[in-house]
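A single protein chain has been omitted from the complex, and every remaining protein chain is retained in its original position.
The chains carry the letters A, B and C, assigned in the order they are written, with residues numbered from 1 in each.
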Amino acid sequence: MKQQDIFGVDSLHEECGIFGVYDNGDNLDVSRLTYYGLYALQHRGQESCGIAVNNRDENGKIQIVQYKDMGLLQEVFNELVLKELQGFAAVGHVRYATAGASRRENAQPLVSRYQKGSFALAHNGNLVNVAQIRKELEEQGAIFQTTNDSEIIAHLMAKERIRTNSTAEAVMKIMTEITGAYSMIIMTPQRMVVARDPQGFRPLCIGKIKNSWVFASETCALDSVNAQYVRDMEPGEVLVVDKEGLHSYRDMCGQKTSLCVFEYIYFARPDSVIDGESVHRARLNAGKFLAKESPVEADIVIGVPDSGLDAALGYSYESGIPYGVGFIKNRYIGRTFIQPTQAEREAALRIKLNAMRESIAGKRVIMVDDSIVRGTTCRRIVTLLREAGAKEVHVRISSPPFLNPCYFGTDIDNRDKLIACQLSVDEICERIGADSLAYLSIHAMQNLAPNCRLGCCDACFTGNYPVYVPEEDNR
Amino acid sequence: MKQQDIFGVDSLHEECGIFGVYDNGDNLDVSRLTYYGLYALQHRGQESCGIAVNNRDENGKIQIVQYKDMGLLQEVFNELVLKELQGFAAVGHVRYATAGASRRENAQPLVSRYQKGSFALAHNGNLVNVAQIRKELEEQGAIFQTTNDSEIIAHLMAKERIRTNSTAEAVMKIMTEITGAYSMIIMTPQRMVVARDPQGFRPLCIGKIKNSWVFASETCALDSVNAQYVRDMEPGEVLVVDKEGLHSYRDMCGQKTSLCVFEYIYFARPDSVIDGESVHRARLNAGKFLAKESPVEADIVIGVPDSGLDAALGYSYESGIPYGVGFIKNRYIGRTFIQPTQAEREAALRIKLNAMRESIAGKRVIMVDDSIVRGTTCRRIVTLLREAGAKEVHVRISSPPFLNPCYFGTDIDNRDKLIACQLSVDEICERIGADSLAYLSIHAMQNLAPNCRLGCCDACFTGNYPVYVPEEDNR
Amino acid sequence: MKQQDIFGVDSLHEECGIFGVYDNGDNLDVSRLTYYGLYALQHRGQESCGIAVNNRDENGKIQIVQYKDMGLLQEVFNELVLKELQGFAAVGHVRYATAGASRRENAQPLVSRYQKGSFALAHNGNLVNVAQIRKELEEQGAIFQTTNDSEIIAHLMAKERIRTNSTAEAVMKIMTEITGAYSMIIMTPQRMVVARDPQGFRPLCIGKIKNSWVFASETCALDSVNAQYVRDMEPGEVLVVDKEGLHSYRDMCGQKTSLCVFEYIYFARPDSVIDGESVHRARLNAGKFLAKESPVEADIVIGVPDSGLDAALGYSYESGIPYGVGFIKNRYIGRTFIQPTQAEREAALRIKLNAMRESIAGKRVIMVDDSIVRGTTCRRIVTLLREAGAKEVHVRISSPPFLNPCYFGTDIDNRDKLIACQLSVDEICERIGADSLAYLSIHAMQNLAPNCRLGCCDACFTGNYPVYVPEEDNR
Partner (left out) sequence: MKQQDIFGVDSLHEECGIFGVYDNGDNLDVSRLTYYGLYALQHRGQESCGIAVNNRDENGKIQIVQYKDMGLLQEVFNELVLKELQGFAAVGHVRYATAGASRRENAQPLVSRYQKGSFALAHNGNLVNVAQIRKELEEQGAIFQTTNDSEIIAHLMAKERIRTNSTAEAVMKIMTEITGAYSMIIMTPQRMVVARDPQGFRPLCIGKIKNSWVFASETCALDSVNAQYVRDMEPGEVLVVDKEGLHSYRDMCGQKTSLCVFEYIYFARPDSVIDGESVHRARLNAGKFLAKESPVEADIVIGVPDSGLDAALGYSYESGIPYGVGFIKNRYIGRTFIQPTQAEREAALRIKLNAMRESIAGKRVIMVDDSIVRGTTCRRIVTLLREAGAKEVHVRISSPPFLNPCYFGTDIDNRDKLIACQLSVDEICERIGADSLAYLSIHAMQNLAPNCRLGCCDACFTGNYPVYVPEEDNR
């Protein structure tokens, strides 16, 4: 029943992926497309998933029908369910969340009925001023059935839609009230409204299948349904799709942008292109910078699967040291994997990850990973390499040290759990048992995505929060 | 996935059962007790079920934790889930509902967070003035995630609680706003508030285990947890239980009462005692009245299992005609029963119900059932008796003909589906293929529960709706 | 995962039910019919179930395809599975078994391939000379993958079929080798062979749907598929059905017969007619005899659901004391019911069975049940009646005391667990807390089925084993 992550708390999680399709006369199977699109976004959330469709009932009335539950797509959906989700528009969501009692309630999309009808909302991101908004709503008697920011947005939506002339207008009004990260799709019976926060924290792109429109957190989801990539949503942009076509509202555009740099470093799938820059290339770049900044003599460069592989390849390209396969990751370990009884984390890791003795024995090894959070997993992986006969282990991290919490949808630990807040790089090196350790420099991190059209948020490394965060009081 | 009722639309369903327990220092396993209590109430709702508990977290803060899902208790709960539902108070719910797209959302209890904290609400009944209230709430910007009346009550609760000094006060205020049937339990972190509508449409009783309090839709649920029956909630009464004990507020009491008479005739379990009258005795009485009002010469009296058995026994007592076993009902047919392909309803019925040839062959049979809705099931059952060799089949119905819809939580068909709205008794008799047919008289129906302390609502038979029903405009 | 019987060890279990259908040009859906037929036999076995069909593959070759698993029919089968089980003949099985490690393997039908092809075997009963046969087979190098008698029969079948000219001949040869209870259906690609042991321990009847043949453990299964009852299999008869029709071989007929009397008392469904006698009537008779043999002044006669109800009615008929409803049994408690933690059996019973206070309070009660095994359950039920206010409780058992184990497929406890082997009737009466206790006499038991065409085995009461049982050495 519970997700069993054998890496325990020592890993990062992205909060969500969203996908929407509006069929413009192409007779698409919208729920199936959404299902496929979400499959390509499953790495962005494995706790729950859901799809809502706009369907015309026997009386010709359009109704929103939804299905969502805890679990992976393959656990929640089946042929029968997909077939009952017929319609001309669909919106889907995959979600990761830290544990909580009423988790089932938090699955998205969130379908709400209100004065003007109903809507389904799929949201990726994290707002920073919910406390104040929630307080105001509560004073007016609002009730909350979830702990999602999405429910806050739904409340605002109902309130603003009553006072305004269109969903788009209401959404733009809401965007003046909420601060933080949000890429979202709102599906009403008649149209689909898509919005991205003015900073552009989370990615959101637009695609096309024939005459129909597709929206997805990442371009890899467009590829999976063979949609043509059109462009990325602009930060602050509101798009409305209906029978009359696509309308873009940019009243909120033009602010200083701050796309989450960790999308490039860890979150996004490497085959996605975000705001102009290939994720894969950004990771190769990170590896190349690392090689330049922190060279070391060695026989082989390896990456920690899966997220360290690209940077390792980049390091190899730049240094000329051969790239090798350092680990084999067991592809069959799922959420119901049974843990070792004596709670030996080393044992668990050993089952998930096996060092490739052939590549490593007797070698000086450069091991590239994307980040170090608490240090325990890293220490175990270094141990695996030592046991496999590595003569030297040089750890290279393709991002700077984590020093600050994230308030925009990344599940980064509190400062008191972050090893880099407690120890110097040398101390960390000793703690993880490496022969040397180097992080990517801030400067290099800021240059790993040269084609990115947006500015980047790197607050987790630098502490420069691009918007006011009450908890940090960074006014 | 879908409930397969082989009797199809031709049967009645009650909407809900509720159960609550507040542990007053007895160290009870409240979720387990609620689970057992709900088992005794499972006949009141098989679509979904849920339990919410008040639990103190590691920091000593009380939190409401819940678990609910589609399905029977045995499908939704297991040892693991029950163990995670620890606490000092619990509220549970079983629900039947007519089909709908977003059914999962409708499972109860409904847990809401609002300005003053949070509460779990379990509700049995049906309000008649929700349309107006919903409209008013919507004008204030409210959003609705379910189609339950419970959500309406939760909204009112949040609004009124802000303006008042206590939950009890808020509940009493709400009771001036809502009209219709409601027996409900509201669990806040500190207390449990229990209320019954001023008409007392749906039953609700109070029990005790040592020093702790138990609330249940029916006394059979008290029996199942070995609780002592204390008394029934008074119509209009509001009870508050907290560490200081039990407080009763009766400001809303004293109105004309109208307990649903169909609880005696069909809904409630025969071993329950509702507002002073044994359900079993009421059904025996119905049978006795039938025998007096509509005697016929016969060799045997049989009942249609399970709800017709008691009245058949009463008929036998009064008439002196031997009571016999007329049918064997297959106890293993559950919701996943696979239907005959050619949609022969007769085949389906035959698997569920087999006529006892030994009792019937060559006999003049009096067959007692509780009601006729559309007539198709009744016709099939009569056919089973004919095939089993019955010489004559005299059908006796232990209630008057259904002539009016119910707006208080009973799933009675529209008038255009009710056979008694279309045909005379003689025509119905011919339609179902019986040798004679008689219904219980209105007068007898009104006297079948002589010990009942309340007046009864018999609108489905008489059209005398005890409160204003907008759809009937019965002012 | 484990069956949870809240009555624990203190109840009786029948071992199996079998069903077969051979479509003779009527284009029947044989797997669906078998599914329905098994539903009517589910009371004979709830641990596992299975269906095997004869199907013609794309090349026109007939293959036996099967599906079986642990669990009830509703847990094992679904629409998809049934649809894959197409064919012109089917054989099905429901099984109860005492616990064992390799239980899944024991599910039937048992499909075997051998020199002459393949066959599916469904078997109900228990052989008494398996030890010797198994030893002989083992000496020839046989391996056994189950602990079923069926596998012994399959081994013999393979051996004899090689030496003989037909399946029927082989079956008759086997019947000279095996001793004990067996009603069985063997389906080969071309035909169906049905056999009943010469003593006729277990029932087996023949039915017809149009031109097609149906075989079932009980007639209630014929009723469920709307088949016409033709006749019972004769003890010792072997029937062969193929395209040429039905052929009966009676070489083994004519021995002294001994149908299990407990089929009438407890096992069979009351709406079945076994070898000429209605099960319901036999139970009424038992009650009538009890009333004659052990009268007592009382106000009401009640039965313990479900198996005590018929005899209670018979007692009422004979005595003139009114029949009443003494208990309500919870129909929703299934195998996944969660047990009370403190292992209070009384609590568990209370949830499953509630005494009907209305019928009992202040009354002198005659409580009829079918048997007493260890006495603990009976004691608890008497306690329920006392708590419900019974003034006197007179227990009447519709069978004689259990004194001997059964070797023919009934799961009767060892002698050292049988209360009647340890205590006198008076002592048992005291132990269970009754005011009086009486069992049915041996004489009455031997006369409860006057229309039965066979002699009965009553060894569990009398010790008169009708065949040689090695463990009893009753030569």
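A few remarks follow.
Simple rule for what comes next: a residue touches a chain if its C-beta (ideal position, glycine included) is under 8 Å from a C-beta of that chain, and two chains touch if they have at least 3 such contacts.
Values in this document were obtained by computation on a predicted structure and should not be read as measured data.
Looking at the complete complex, one finds that the omitted chain is in touch with A, C. Touch with the chain that is not drawn comes from one residue among A:273, A:304, A:321 or A:418, which is A:273.
Within the whole complex, the absent chain has one touching residue among C:38, C:154, C:225 or C:384, and that is C:154. Mapped onto chain A, the interface with the missing chain covers residues 29, 32, 35-36, 39-40, 42-43, 46, 72-75, 77-79, 82, 220, 223-224, 226, 269-271, 273, 278, 280-281, 306, 309-310, 313, 317, 322-325, 328, 330-338, 340-341, 347, 350-351, 354-359.
Touching residues on chain C toward the chain that is not drawn are 1, 63-66, 68-69, 80-81, 101-102, 104-105, 110-115, 138-145, 147, 154-155, 157-159, 162.
FYI, only the chains that are shown with their structure count from here on.
If the chains shown are joined wherever they touch, the resulting network is a simple chain of contacts running from one end to the other without closing.
One copy, chain A, sits rotated relative to the other, chain B; on C-alpha atoms the angle is 180 degrees to the nearest 5.
Chain B and chain C, compared by their mean Cα positions, are separated by 36 Å. Spacing of chain A relative to chain B, judged by their CA centroids, is 47 angstrom. Look at where the CA atoms of chain A average out and do the same for chain C: the two points lie 59 Å apart. Counting only residues that touch two or more partner chains, chain B has none.
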